[in-house]
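Note that one protein chain is taken out, while the other chains of the complex remain in position.
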Amino acid sequence: MQRPARGSADELILAPPVAAAPRARGLAWHRVNRVQERLLGYALIAPVALLIVVLIAYPFLNAIWLSLTEKIVGYPAHFVGFKNYAALWESARFRIVAWNSVVYTVGSIGAKVVIGLAMAAALQKAVRGNQLLRGFLLLPWVIPTVVIALTWRWLLDLYRGLVNVGLHDLGVISAGIHWLGNPDLAMLSVIMANVWRGFPFFGVSFLAAMQTVPQDLYDAASVDGASAWQQFWRISLPSIKGVVAIVTLLSTIWTLNDFNIVYIMTRGGPGAATHIFATYSYELGIQSQRWGMAMAASMYSLPVIAFLIVFVVRYLHPEEPSS
Amino acid sequence: MSGAPRRIFTIVLILVLAGALAPARAADVKLTLWRLKTYIPPADKILDTTIQDCSKKIGAEVQIQTYTFDDMWTKYTAAIESKTLPDVAELDAVGPARLANLGRLSDVSDLVGTVVKELGELAPNAEGAVKFGGKFYAVPHYAIPLILFYRKDLVEKVGAQPPDTWEAINDISIKIKKAGLQDFPQGFPWNRTGDGYDPAMSLLWSYGAAWVDKSGKYVGMPKDKALQALKVVTPAYLADKTAALDYLSWSGSGNNEAFMAGKITFTPNGPSILFQEDSTKHPLRKDTAIKLMPRGPAGRNLALTFVMNWGVPVDGKQQKEARALVSCIMSKDKFTAYMTGSFQQAVPFFKNLINDDYWNNPDGKIIAETVKLGRPVGWPGPTTPAAAEVISSNVLTDMMTRVIVDKVTPEKAIEEADKRIKEIYERLPVK
Partner (left out) sequence: MSSRAFRWLVVGGLLVLVAVPLYWILNTSFKTGRQILMSEAIYVPRPFTIENYLYLFEETRFATWLRNSTVVAVASTLISLAIGSAGAYALTRLRFPGRRTFGALVLITYLVPPGLMFIPLYRTFIQIGYSNSLGTLILAYPTFLVPFVTWLLMGFFRSIPRELEEAALVDGATRLQTLRRIVLPLAAPGLLAAGLFCFTLSWNEFLYALIFIADDSLRTLPVGLSEFVVSDFAFWGQLMAAAALASAPVVIVYIYLHKYMVSGLTAGAVKG
């Protein structure tokens, strides 16, 4: 049996078991061994299973249930069917939230992919100091997101932030730019903070992936006269497409339900210009005390994620049916 | 680390954690008290000292937890659901209404009676937040009024008088901008903090645009009056450009900082700016003046949204001690000490204290006056859970930002807000 392709979804989920050659011992030993193996298997996944059932599946089902109720803090929940979903669907504000979430996610992910690829391409050649560079560039991902959000807010302060002051001193602008007040710029600002925080993960993963591409492929291409660009597009990129897909998928899921950055930088403002699913859900749940509605709002992001997962799986294995 | 040592390490760690997480309980009475972390740290210190002194007096041990205006409801929401409200809870203007409606607060009418005996009559406008069905469910503590801060030097420079109306504020702002003194002098942030929804209520009520009647029942937002009100404050952002869009994203500290950095002329805030300027010997202190918030055609109906009250939740098992604690904190000496150490932040509701000499100075008079004129959330009716939700859902400030940011017509924004308010009152009917 062939091993699944590197970085493929199959490899992600499960490699088909490589059949071990039967041992020379008796059949009885073999059978006992099988049972033992099975028991050990179950024992080892029991903790994961327990975690998933009690702390992920149960709350998730709870979330679905809550979204179908009118649950206000302090009062018991009562069933209302799809009323919350309908109300949100008709709410102009929620449509803005949904759109913002898409813009925020697509904008951030797009930028992170591009920067990640550029970073990987630039650091690919093993040069002295690469290690140090990589380590330094990993810092944004390491620093607490709260710190990053607060710092960016401070950087973009209208009157005293480094960005406005610096641009002013350089003579680029005469008046402060409303980074957090202008609705479009505010979205750009939160995307910038998200990208700053997230690009190292992309860059390092892509770099790691590229470094497993055999050097002879590149050598052969050089001999054939391919430029560095062409080598990148024709060799590096296709080889790592699996990793690109996986990293993008993971990051998209995280970004679509990101909370910290937007909450701390703008609280979803000005107006609702940067409100995304997670911050809106928080506002509904904590400020308005409406948990049912808050859950319904969050649930709207699920179809997108599910679609993405299916899409990525299909993309990586177009001929095979999705697992 | 391979298998066995790591496993042992993990087990040891878990045991250590278990030890750390499960403190042994001593025998004497333990109370928990939640209080607001105010903008004036020295005042907080006095309150903490008072609480500790009182706890010794009644023979209990008090654990104080703090919250800020921003995370108050995060904490209280969690506690309501998990039935772990503290023994003594400092609540804001809407807390008693919400909790009493859930049946989670004890009747403290007797406590209020005791306090009144020592501190004098309770101001009638304080009752709306704490008295329901003839009973008191929280003991009013103090109010932080929102006052209008302005730069009197700049106002004088453009030859104007300190403004008494919203229109006047607009006019002076335009003059200041024209004179090149400041780019965006008008710092009214219609945001999701008290600096936003408090002026929003004051504005609407001063134009006669209240949406309930005296009993607190929803009657609809008077569209024409609301329109008038909106049309007075949105030009600053839209047409006159005397307010910067960034102000809408301010957190609670944004306007303080902008004012003290000399970037704005007008801003609504509690007395903390005075404290901050005094404590840092700020150069602008001499130019900083305060005034009552502006009036409108329907008079001066100022909102009292920063009102702190002491509630005794029914969750607590030590009702007697909790009440004794509150009683002690509100005793004459202790409260006077707190009030006079609060840098004019803590304006009391009880007659003897409000007539105290402490308020007998130019700034103090204005601050005290604001509280006397203050209307409870839910005016002209009492504070109800529905009224509470109107604020916590930011309906009013959203109305403003819909016009300013989303460029929706004021009529449509009012329509939307009214619809939202109606829906809230349907969901949380007034009894």
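When the chains are written out, they are named A and B in that same order, and each has its own residue count from 1.
Just so we're on the same page, a residue touches a chain if its C-beta (ideal position, glycine included) is under 8 Å from a C-beta of that chain, and two chains touch if they have at least 3 such contacts.
Owing to the predicted nature of the structure, the values given are computational and were not obtained by experimental measurement.
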Identify the residue among A:I96, A:L185 or A:I246 that touches the chain left out of the display. A:I246
Which listed residue, A:L88, A:I109, A:I177 or A:A209, touches the chain dropped from view? A:A209
Touching residue (missing chain; options A:V102, A:I115 or A:L167): A:I115
By the contact definition given up top, give the residues of chain B that touch the hidden chain. 2-4, 6-7, 9-10, 13-14, 17-18, 20-21, 37, 39, 64-66, 68-71, 74-75, 78-79, 81-82, 84, 251-254, 256-257, 260-262, 269-270, 272, 276, 280
Missing-partner contacts on chain A, residue numbers: 3-7, 11-15, 17-18, 20, 23, 34, 36-38, 40-42, 44-45, 47-49, 51-52, 54-56, 58-60, 62-63, 66, 115, 118-119, 121-123, 125, 131, 133-148, 150-155, 159-160, 162, 165, 196, 199, 204-205, 207-209, 211-212, 227-229, 243, 246-247, 250, 253-254, 257-260, 264, 277-278, 281-282, 285-286, 291, 294-295, 298-299, 301-302, 305-306, 309, 323
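Going forward, only the chains that are shown with their structure count from here on.
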Can you work out the whole-Å distance between the CA centroids of chain A and chain B? 38
Under the definition above, what is the set of chain B residues touching chain A in their complex? 73-74, 77, 80-81, 98-99, 102, 104, 183, 191-192, 244-249, 251, 257-258, 261, 263, 389, 392-394, 398, 401-402, 404-406, 416, 427-428
What does chain A use to touch chain B in their complex? 70, 72-75, 92-93, 96, 158-160, 175-176, 178-183, 186, 266-273, 283, 285-289
